[in-house]
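This report refers to the structure that appears directly beneath it.
A single protein chain has been omitted from the complex, and every remaining protein chain is retained in its original position.
Lettered A and B in written order, each chain numbered from 1.
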Amino acid sequence: MSPGSKALAEFVAEATEILDALARDLLVLDERRGSEADPDLVNGIFRAAHSLKGLSGLFGQERISRLAHGTEDLLDRLRLGKLLLDGAVLDSLIEALDAFQALLGEAARGTESETLSARVEAMSARMASMGAPVEVAADDPLDRLELEAQVRSVFTEYEEHRLRENVRRGVSLWRVRAAFDLSDFDKGLAELNTRLKPLGEVISTLPSAQPGGAHGIAFDLIFGAQVDREALETGLKGTPAELSALTVRPAAAAATSALLQAVQPAATIHASAGAKSETRPGDAPTHDGAAGAAQDAVSGGVAAPDVPVRVTGAAPEAPRRGATPARGSRGAASRGTSEDAKASPAAGHSTSPKSGGKKKAVRATAAAMLPEAQQPLLSHVPEDMEPGPLEWPTSDADVPANAGGSPSPAPAPAPSSVPVVAYLQGAAKASPKGLSVAPMAPSGAPVGTPAALTADTSLRSLTQTVRVDIGRLDGLINMVGELLLIKANLQRLAESARQDGAVALSKLFGQELARETRGLERKLEALQEGLLEARMVPVGQVFDKLARLVRRITREAGKEIELAISGGEVELDKLIVEELSDPLMHLIRNAIDHGVESPDARLAAGKPRRAVVGLRAEQKGNHVVIEVSDDGSGIDEVRVREVAITRGLITFAQAQEMSRRELLNLIFQPGFSTARSVSELSGRGVGLDVVKNNLGNLSGIIDVWSERGKGTAFHLTLPVTLAIIRALLVGVSGRTYAVPLNSVLEIVSVQPREIRTVERREVLDLRGQTLPFVRLSRMFALPERPVGRHFVVVVGLAQERLGIAVDELHGQQDIVTKPLGGRLQSVRGISGATDLGNRRTVLVLDVAALLEEGMAVERRRA
Amino acid sequence: MRVKVLIVEDSKASREYIAAMVEAVEGIEVVVTSSGFEALKLLPRHRFELIITDINMPDINGLELINFVKKNPNYREVPLFIITTEGRDQDRERGLALGAAEYLVKPFLPGSLEALLRRYLKLP
């Protein structure tokens, strides 16, 4: 490989990885459409776009870089809260993902289509103009957080935003300090993160600059807790973490109290709105009962918790100014308060000034009506001293149901970290029928269990896998192929030494050699098997992508569809899985667009509104069968027949003789399907011949079943691996060709006189059946040699049969096939080549293409 | 005696690209890592003459790494370069405020980095 193509391969590999991650996360977002997005998820997607931009920039992939730039920018605004994640934005992101995939495809091929370039421009422009400019709020909630400027200065813009969001929402903030041994602090931190994640949001991880001893290092994690101190302490039991609370000063009290009064003029509210200007670190969010409360009351000089305080119209002194600096070294000192205050108007934050006050009022009201809810650091709402779960509103007016006093912390509904497809697969395993159905609607989307969440958040890589370029594996497999040839030579030598062993020593030597060669053979087989296994990937990889597609097409088509996936764990050769996505996409698209009826039509036919599209894989011996099914209207074979006759694919007489199954299989004929036939037929058509061809290249077979009114199912039968196949070696005109054995049905020996000619076309009688027959030498325009008899290799795919006459049979052999890539892709009738030793290259016949050709000849005859 | 330069960058392609650029400068030995955590682990084990770090990384961010280095008496003299992307002005400004010596905006050409390396490492 040239250095250039190596770099390109490197780029494509890494970009693919990024896009896969992007697709996974977007799938989760898409599933949870309408609900609030997990900031981690949005940030993850942003990072993916960011990486893609950097990567494509480095590799001079200008179009990808440009689109990634636009996408990153959009995501940046999203994660920084400058833009709302609505349907339009999400659709744009999904569209961008599609465009990235198309761009990457072109980059890999070294092409650049105008249409795609135009699309990139249009999308970049649209994404740039998305969302309205956000009005800058008058005050920055972050100013109320007592945190050393020094600490704040190491936050990235994003971390700062998350901190601001947490303050704005009144989440209790903590500094979690933990010291670890330098040698394995990442493990310790990962564990700490795993524990913390279900309890809230880790906003930042700061290595403490103070040397933690010779071999130690300390970290401060800034943490927004969704649970109270007790739950937090329980959650962190056994870790070296020390907790200290961060203080948030009350918000502009004037507005708050005035509005409080406006909303609840006569309400008696516990504690004070503005007078309690300070919460001391260490005790603020805890409220371990009366002691803490009393302490608070004493040190803070505020009203005792059980003393009702009437909020009056006279606003107390603005708390920000009136705040007494916090005492104690552990907590945050409020140095630089005045600077913060000065800086605050400039700092952007997403609450609009128009609605800000009102929102606060609503929030305050909600809190006021929930006296049990603990509001440790929410100083702008009244505080209550009773321990209880922390309220964590997901929106200003939205109070979680658990706020009423259940002691167990219930994390806010975090977006599922488990893609729905995985869920479906999991469910499928448990389902007795092996096929599970899950609705595609967001409401049905499963929520990740805490266990799944924690597993996800570990910072260490959980996989034990190494990414290997498939080309490298191909190289190794080639090498095994060559070793196998050497082994065969050794075996021959050993055999001849054993047989010609006139001298005793030589005979003994021959036996030894034979034994060692057998040992070598076994090891080589194991090596070959291991390498083939290394190429295997679960077919679920492509199912995942399809699940996303289905969601989109379903939306576009205005249909209601459940996608039932099973067997995603079935493994296939990587190459096959890659090549499968296009044919499967085609079939699924057809199923949704044309197979499945509209909800109303379904109801009229007495079917449930919601249609089921099935995608299942199953291993059967050396083959994998993939089924794409729908419970739609089925294919109308009468229409198929009409179309086939109109298009001259078959004659009327032929049609009369054809079985229903044969008629259905006409849909795979090139020229059968056109855009027009799609709308005419109740069924399908777009490019099914292409699908069939794609599968033929994979030595696969496609078959269709359909019943009117009941639905349609396509069965794709594929070999488990392509790399090494068993082949029959045949000789024609002095040339050698390999025929994949999986498509050979039988071999018959035929005398020239047994060949009959029907309407200038040669056929054979095979047990009473007429078998179409071609001479490979004629088909390939090779000089024919006179032979006393022909060997006829009967090949079959799906329902089609063809006899191929050859001169000689050379036996069977495992061969390592190489595709005729690059400049030779358009060669007809040859699917690849293999090396049989002595540097001789033998071509592998493309049985599907030859069948097609043979059949075409037959049809022309009619 | 070659001097050691630490490169902290989570994107593999960027990391190898930058590493290749730095390695091309004679007299430099490159140590690379994909994470801030790893960087913290590497610091006491090597004597780095210069550190090049990305800002947005998944574990600890580059600013925190700069702060850690600059606050630690053992490392505070080590010059730090930050790698940023255009548009992230706040992060860049903070990095410089924390004591980063230089910033590079991705993508950049080998020449600009090489000149900076030579200046800070006092290479001929």
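One rule holds for everything that comes next: a contact is a pair of C-beta atoms (placed from the backbone, for glycine too) under 8 Å apart; a residue touches a chain by one contact, two chains touch by 3 or more.
By definition in this document, contacts and distances are computed from a predicted model.
> Considering the UniProt annotation of the chain absent from this complex, which name among "Heme exporter protein C", "Nucleoside ABC transporter ATP-binding protein", "Chemotaxis protein CheW" or "Alpha-D-ribose 1-methylphosphonate 5-phosphate C-P lyase" applies?
"Chemotaxis protein CheW"
> Which listed residue (A:620, A:767 or A:840) would be found touching the missing chain in the intact complex?
Going through A:620, A:767 or A:840 one by one, A:840 is the residue touching the chain not shown.
> Of A:530, A:734 or A:752, which residue touches the hidden chain?
A:734
> Under the stated touch rule, tell me which residues of subunit A contact the chain that is not displayed.
Residues 2-4, 6-7, 10, 58, 60, 62, 110, 475, 478-479, 482, 733-735, 779-783, 818, 820-824, 827-830, 833, 835, 838-843 of subunit A touch the chain absent from view.
What we mean here is this: only the chains that are shown with their structure count from here on.
> What is the distance, in whole Å, between the centres of subunit A and subunit B, each centre taken as the mean of its C-alpha atoms?
33
> Within the complex, which stretch of subunit B touches subunit A?
Those in contact with subunit A are residues 10-14, 17, 35-38, 40-41, 44, 55-56, 58-61, 63-68, 70-74, 85, 87-88, 90-91, 94, 97-98, 106-107.
> What does subunit A use to touch subunit B in their complex?
10-11, 14, 47, 50-51, 53-55, 57-59, 73, 76, 153-159, 182-183, 185-186, 189, 204-211, 217, 459
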